[in-house]
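The other protein chains are all here in position, but one chain of the complex has been omitted.
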Amino acid sequence: MRFALSAEQAQFRDLVRDLLAAECPAQVVRAGWAGEPAAVGRVWTMLAELGVTGLLVAAQDGGLALDEVYLVPVLTEVGYAGLPGPLVETVTGAALGAALPAGALDAVLAGTGRIAVDEDDDGLVAHGVGATVLLRGGWAGGTPVRVVSTVDLEPVAAVDRTRALARYRSDGTPVDLPVAVFWQRGVLGTSAALTGLARRLLDLTVDYVTQREQFGVPIGSFQAVKHQLAELALAIELASPAVLRAAHSLATGDPAAATHVSMAKVLAGQAAARAATTSIQCHGAMGYTEESDVHLFAKRALALAGAWGPTGWHRRAVAADLTPGKES
Amino acid sequence: MRFALSAEQAQFRDLVRDLLAAECPAQVVRAGWAGEPAAVGRVWTMLAELGVTGLLVAAQDGGLALDEVYLVPVLTEVGYAGLPGPLVETVTGAALGAALPAGALDAVLAGTGRIAVDEDDDGLVAHGVGATVLLRGGWAGGTPVRVVSTVDLEPVAAVDRTRALARYRSDGTPVDLPVAVFWQRGVLGTSAALTGLARRLLDLTVDYVTQREQFGVPIGSFQAVKHQLAELALAIELASPAVLRAAHSLATGDPAAATHVSMAKVLAGQAAARAATTSIQCHGAMGYTEESDVHLFAKRALALAGAWGPTGWHRRAVAADLTPGKES
Amino acid sequence: MSYSPEERRFRDQARSWLADNVPARPLPSGDTREGFAAHVEWERRLFDAGWSVVSWPRAYGGREASLWEWLIFEEEYHRAGAPARVTQNGIFLLAPTLFEFGTPDQQDRYLPAMAAAEQLWCQGWSEPGAGSDLAAITSRAVRDEAAGGWRLSGQKTWTTRGAFCTHLFGLFRTDQEQSRHRGLTYFLVPLDAQGVTVNGFTRLDGDEGFADVFLDEVFVPDEDVLGGVGNGWRVAMATTGSERGLSLRSPGRFLATAERLVALSVERTGAVTEDVAQAWMDAQAYQLMTLSQVTGLADGGELGAASSLSKLCWSELDVRLHESAAGLLGAEAEVAGPWSKGLLFALGGRIYAGTNEIQRNIVAERLLGLPRR
Partner (left out) sequence: MSYSPEERRFRDQARSWLADNVPARPLPSGDTREGFAAHVEWERRLFDAGWSVVSWPRAYGGREASLWEWLIFEEEYHRAGAPARVTQNGIFLLAPTLFEFGTPDQQDRYLPAMAAAEQLWCQGWSEPGAGSDLAAITSRAVRDEAAGGWRLSGQKTWTTRGAFCTHLFGLFRTDQEQSRHRGLTYFLVPLDAQGVTVNGFTRLDGDEGFADVFLDEVFVPDEDVLGGVGNGWRVAMATTGSERGLSLRSPGRFLATAERLVALSVERTGAVTEDVAQAWMDAQAYQLMTLSQVTGLADGGELGAASSLSKLCWSELDVRLHESAAGLLGAEAEVAGPWSKGLLFALGGRIYAGTNEIQRNIVAERLLGLPRR
């Protein structure tokens, strides 16, 4: 039992990390608030060249045919960078392969296509604006998924303006796919992104409190600040292995995979929500402005914490799974 | 609108406070761990002489015929002192007056009688050992109350050894009384005792952390200690008016009285539970011994937090009351 | 512990006026330029009807209401969903200081105009190097003996609605030899004075509600010194106490939010969840604690450090209320709207008016008597 990434998995993650560090600094995320900048498109294309968008796609469809254990560290890095766009949904949806509308898979594999998912099928979808394909349904792995290829979109203002939120009415065409896996991958990928966001917020805050002085000392020397950040660090350290375990369970067809995936979302959502509020608090008035980068990542964390089932929903799912007689 | 005790109510409370400060110091509570000491009996008698045991009893039955707004500050002081014995239940039960078995009311009014209540009717009762009368039932103001005058008791070890926990089998005789008020008074009285306990634990802890030095300074100068105690102080300041309001609602027949009483138990139980864990934590290893007084009050707080419905039960009761269509 | 017949009549009167006058559609945010104008119009309507400053003397536009009546009015105001008060920095923060420290001339010049929303005040506390640590102020005022006043220079920041206001109150260092709490003076500054530059910037909730205010040798005459030269810290602490305490965040606002949360829970789940019930109880408890504190004040007591308990309570409560709502809203929680904006605004509540870390220090040291380091 080694509970860690293999050398290949770590290497793949490092490639993505290096790419994002170079190509997706905070100013690119910030630029995404005013519509997708060219830099974001370039990062998507470069990630696609590494094979990220086709990570779960079968080899005969042109993908890497890798599994969720490869996926999670990659999406954690994407979360850390705050890359705008529906990468979780695109990677998840791309696994449909030939079931996608004509041309969509090629576009996704080239890094130009975007798949948006309205997982709760309520007509409100993140990244609807600019999406190549929209998938609706799949909630809890229990409702059918339909493909919507062209949609009438009405943009909706969101807290995080990179989320390109929109309402739509199109109904779509049912598509045959393993809905449970589709749902679990979306939840898992969102969990991975949340742990990455949480770590980014921790890093930003550690930097800030080490530099910012009040009362003649760095504010990071106050016990109240230290303890908040120590608790945050612990929440992240607990969530990260839980997300990785869920990936492994999904990849190996563990019968408890659904429980493990819900648990990953709960812990990652809690870590990210704590990261968002703690980082704003420790930045003081500076955290309450849009001038600081912390707001970019805190708002993303708040948005993703509610996506693909909020914490309470997944906690109740775990509770139901643990209740005897309800497991089967 | 004056949200405060009247001069008479405050005066009555002060009498009780002074009496308890003189006659019921921590060593009397500690002595109560080895069976009821004479000092405890003396305090009960003196409280009875002030009229406390008959506070709710009708004048024609020899009581003071006062209301819950008088009762709450008195029981808060009793909680603060940690006086052993079922005073909440005795005051509540005494209001039955002539419905009690022959001689019982006189004994209660004299301070020698004790009424124990098995409010959840499960055959396990606090202060069963030494009780003059045992009442069973009344849970949620919905189940009938029965009087058990003589019982076969099997003592049960409790965390707080002054609680004289026992199991019994006697069935008892139904008694006609307003069960809702009986239940609400028991919950309210327990809430009052809990806020008193919480304040005692806060006071003990403030004293300790002001004196105890580590790393060359009083541990109360550390921000982590300060902030824990500030949060505790706030919890107590919030719970106390809520308990008083519930008393007023009960005394004036407010239709929301049941909700207010449950709310009082939730907030008082939370304050006391926080007080118990915070005081033990701030006492360090000293809090983890029976040599320190803190354990006497912390264990009482943990016991009372579970009595007359635990926090979760009362929170669900409030939630149900707030749900439209369930209020009537 | 019940409301008197007079108090009930006062409540009915307020409720009825609000029912007739509160705009049916919410105004645009008062922290944007266009919204601010709409809010000022609302404030003037409120003033004309005598509801702007209910507890003030009649001479200044008030009704000489009791503290209880003030709390009742606030409850009704928020229950009616009436607009947020863009005059609040003036009427809730500066005014108590003017009543306590102002000269009769200052009171006459400023209080009625403030109540009527003709003068719009922002506060000038924070500076880039002085956030939580207010005593680190470096903005300075240099004596201009010839002109009979002072020349103010420096930068104030995080000034709420600074870009839309007409006046600023704040602390400046009049004695450069002194440091920290000493040598500070409280000034009243018109923002149209020569040498003032105001730059708005954007807040966490997306509104342009903050500003940097730059002052370059801005002249302020002696009659606009409040509370005496060198007394700034003491005067400011009185105002800060108001801000943290009762006046800024009356329970009515949180009671109204709690009721909306209860309705949201019923709408989304068919019942009130435990989490929502807890938040509702916490809001109720804050109201009861406030009633208890107000009784103490009415009996001649002082609020003192207990205002830090209030600040801790309402600011943490506000976050919990909005977090509960976000849990109920799920994926919809990210839509820009009252709940999501309210959550971001609530996160600011733990920071402004003295961070909650500082409030906990104050409670521990001043209420509980724990030793300072």
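A few points about this structure:
Each chain gets a letter, A, B and C, in the order it is written, and its residues are counted from 1.
To be clear about the criterion, a residue touches a chain if its C-beta (ideal position, glycine included) is under 8 Å from a C-beta of that chain, and two chains touch if they have at least 3 such contacts.
As the structure is a computational prediction, the values presented were derived from the model and not from experiment.
Taking the full assembly into account, the omitted chain touches A, B. Note on the undisplayed chain: of the listed residues A:R42, A:R161 or A:H248, the one touching it is A:H248. From the options B:R17, B:R114, B:R136 or B:R163, the residue with contact to the chain not on display is B:R163. Per the touch definition above, the residue from B:A26, B:A65, B:L124 or B:V175 contacting the chain not shown is B:L124.
The chain not shown here touches chain A at positions 1-4, 69, 202, 206, 209-210, 217-218, 220-221, 223, 225-227, 229-231, 233-234, 237-242, 244-245, 248, 252, 263, 266-267, 312, 315-316, 318-320, 322-324.
By the touch definition given at the top, chain B reaches the unshown chain through residues 119-120, 122, 124, 126, 156-160, 163, 165, 213-215, 219, 222, 224-225, 273, 277, 280-281, 284-291, 295, 298, 302-303, 305-313.
As a convention for this text, only the chains that are shown with their structure count from here on.
Chain centre most remote from that of chain B: A (centre = mean of CA atoms).
Between the CA-based centres of chain A and chain B the separation comes to 50 Å, rounded to the whole angstrom. For this pair, chain B with chain C, the centres built from the Cα atoms lie 40 Å apart.
For chain C, the set of residues touching two or more other chains reads 357, 360.
Across the assembly, chain B contributes residues 223, 227 that each touch 2 or more other chains.
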